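Yeah, one chain of the complex is gone here, protein chain that is, but the others are all in their spots.
A and B label the chains in the order they appear, each numbered from 1.
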Amino acid sequence: MENLIALLVAAPLLGAAVLLCGGRRLDAVGHLIGTALAAASFVIGVVLFADMVGKDAEHREMGQHLFSWIPVEGFQADVAFQLDQLSMTFVLLITGVGSLIHVYSIGYMEHDERRRRFFGYLNLFLAAMLLLVLADNYLLLYVGWEGVGLASYLLIGFWQHKPSAATAAKKAFLVNRVGDVGLSIAIMLMFTTFGTFAFGPVLEATGETGEGKLTAIALMLLLAACGKSAQVPLQSWLGDAMEGPTPVSALIHAATMVTAGVYLIVRSADIFNGSPDAQLVTTVVGAVTLLFGAIVGCAKDDIKKALAGSTMSQIGYMVLAAGLGPIGYVFAIMHLVTHGFFKAGLFLGAGSVMHGMNDEVDMRKYGGLRKYMPVTFVTFGLGYLAIIGFPGLSGFFSKDKIIEAAFAKGGTEGWILGSVALLGAAITAYYMTRVMLMTFFGEERWRSRPTASPAEPSVEPAAEHHGEHAEPHPHESPRVMTIPMIVLAVGSVFGGAYFSLGDRFIHWLEPVTEHAHGHPPISALTVTAATVAVMVIGVGLAWLQYGRGPVPVAAPRGSLLTRAARRDLLQDDFNHVVLVRGGEHLTRSLVYVDHTLVDGVVNGTAATMGGLSGRLRRVQNGYARSYAVSMFGGAAILIAVTLLMRAV
Amino acid sequence: MNPVNYLYLASLLFTIGATGVLIRRNAIVVFMCVELMLNACNLALVAFSRMHGNLDGQIIAFFTMVVAAAEVVVGLAIIVSLFRSRHSASVDDASLMKL
Partner (left out) sequence: MSALAAYTTSTGEAFQFWVLGTVAVIGALCTVFMKRAVHSALCLAGTMIILAVFYLANGAYFLGVVQIVVYTGAIMMLFLFVVMLVGVTAADSLKETIKGQRWLALLCGLGFGILLVAGIGNASLTEFNGLGQANAGGNVEGLAALIFTDYVFAFELTGALLITAAVGAMVLTHRERTERAKTQRELAEERVREGKHLPPLPAPGVYARHNAVDIAGLLPDGTPSELTVSKTLRDRGQVRDVSTEALNDLKALEQRAEDRLERTNSGNSGNSGNGGKSGEASK
């Protein structure tokens, strides 16, 4: 049974190889091969899962040693896999959601002539992510980590003819590099500290290691997680990553990529447990990102960017939970899984809407679409209810637990973190309701001018032109796209309940991550009530603002906060001023130093030597008599020296 | 008189010869000055021979003469061929090594 583990990775990797090397001959069947191999990987995952469930909780972990990669004395790097409950969860999420997205992409990318290549990249993405979660040591995890970065680069920039897409891909790659440096430093630190980087020995050895070293490693791991999971301060790439095709966004946000950071933290739980400081930093990062993403999500008119802000915020919940230690790990993963369902569903729904609206992404040009795309409306709506934590749906269970755990952290920190999480829940409800209302309810703003809003005088000419250019004809997407959405919607609805009832998920993951029951200062029931209450408030506010009256087609100027949030809370401006300008100034000053000091020394030496030589060469005048003088003088000096030596 | 005076005379002649080599441009005169230096050495050697009471100094002086004779033959041959090709016996004219 262990031998199947490698096949999990091998299947999509084979798909990527075949599709990318196969050439045009495979254009006709490329998408089918890619989907089939992703599904094959999922089937293998299910078989392994069934096998694992059949065993005792204690003996569920299994491993497969494929080959020794770098067998050097004192440095053993193996290509070996480890499949435990945590990895299993991820495998099922990745392959399951991934396969659904593959199916969806068949329809979504139907008219793209590079569809085969797209599926090759998708398979590569899955393979890299599976390698990441299945590796049994940090070095192999790093390989998968970089593979994910590469695949995301290729997919975000898939429509490379658009400069914005190419730039976004480059941005994602570069920002991720910063995190990758953190991971590589963490691995090096591990090697110097523990002499190995296999999960087992490293995590066992954390008990005897000083807190300082653990903190250093943990912070470096956190930096890596920030890069991949788009946490503050490395969050800026996520919004721009929406330039990729929508299935890619779904894949990045739900199944792969951004979950890698959470996986890394949970996988390294023992390291974080040994360093309260690093845990505190992790919770702070999570809390800040949670609010950051939520605020950005409120201001975006681009449906995908609003969802991207939402992802950032939800991942912030997970990182916050992971930073809480044993009381939070399980809930981080649980929220990750449920989020995988409903966020994938939401993105696929958004893709479906765009598919029917001529790739229009501005929600202000949507409205009243529920009549035209009922399936999308229902699935999207279920995902919406799940994410805002509507009681009974999956988001309700997982998010509620995280908020509870945040309060259970104890002390002032617990109160602050819990309040932030609650506030985040309210904002989530607000912006998701906003998306929902603007897209599926209200008047049909996509129709031509007269019906839009005659009361709006300051319509942008470009927008007007665009609106008249091609009036969209909203229609439901083909079945190949709606079926994955329906499946995901089912998951969004029942997943949380299934996991939570009887603490199934806790028991499932407990052998790997440990679990401690938190004891919040206020009763769990109160927390739940508060969560529901703030959710209702958020929905109500959004309805007041967007549900009652017409939504203007052109975005109003908005408050200072709104404008800042539209600009992603100035993240790019910050990066530009601090990093780009700073880098430029540093470079300039270095160039100046180079020109004046370094070149000065070099040129000065050269000039001095040149000048000296110019004077010395006059001595070489070619006259034998001159040379004779120097010989004679030398002889005189020799005599003088001889005499002096004798005298001494 | 102390025969050391011969040595003083020899060193004086040697110095005059050496200075002449440095000052004069005519290759023949330069050569003569070289001969003067050799002769000064010979005088010193002869004086040494007398001081030490053996004939080795004279032997060396004798060899010096032979070498000087050979040197003169070759040196003058060089001067003659130099004069033939350059119509000049000035050592400064043969400064072709200059850049």
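To be clear about the criterion, a contact is a pair of C-beta atoms (placed from the backbone, for glycine too) under 8 Å apart; a residue touches a chain by one contact, two chains touch by 3 or more.
A quick note: this is a predicted structure, and the numbers were derived from the prediction, not measured.
In the full complex, the chain left out of view touches A, B.
Listed for chain A, the residues touching the missing chain in the whole complex are 621, 623, 625-626, 629, 632-633, 635-636, 639-640, 642-643, 646-647. Although one chain is not displayed, its contacts with chain B can still be listed: residues 1-9, 11-20, 22-26, 28-29, 31-33, 35-36, 39, 42-43, 46-47, 49-56, 58-59, 61-63, 65-74, 76-81, 83, 87-89, 92.
The working rule: only the chains that are shown with their structure count from here on.
Remark: chain A residues 617, 620-625, 628-629, 632 touch chain B in the complex.
Within the complex, the chain B residues that touch chain A are 18, 21-23, 25, 91-92, 94-99.
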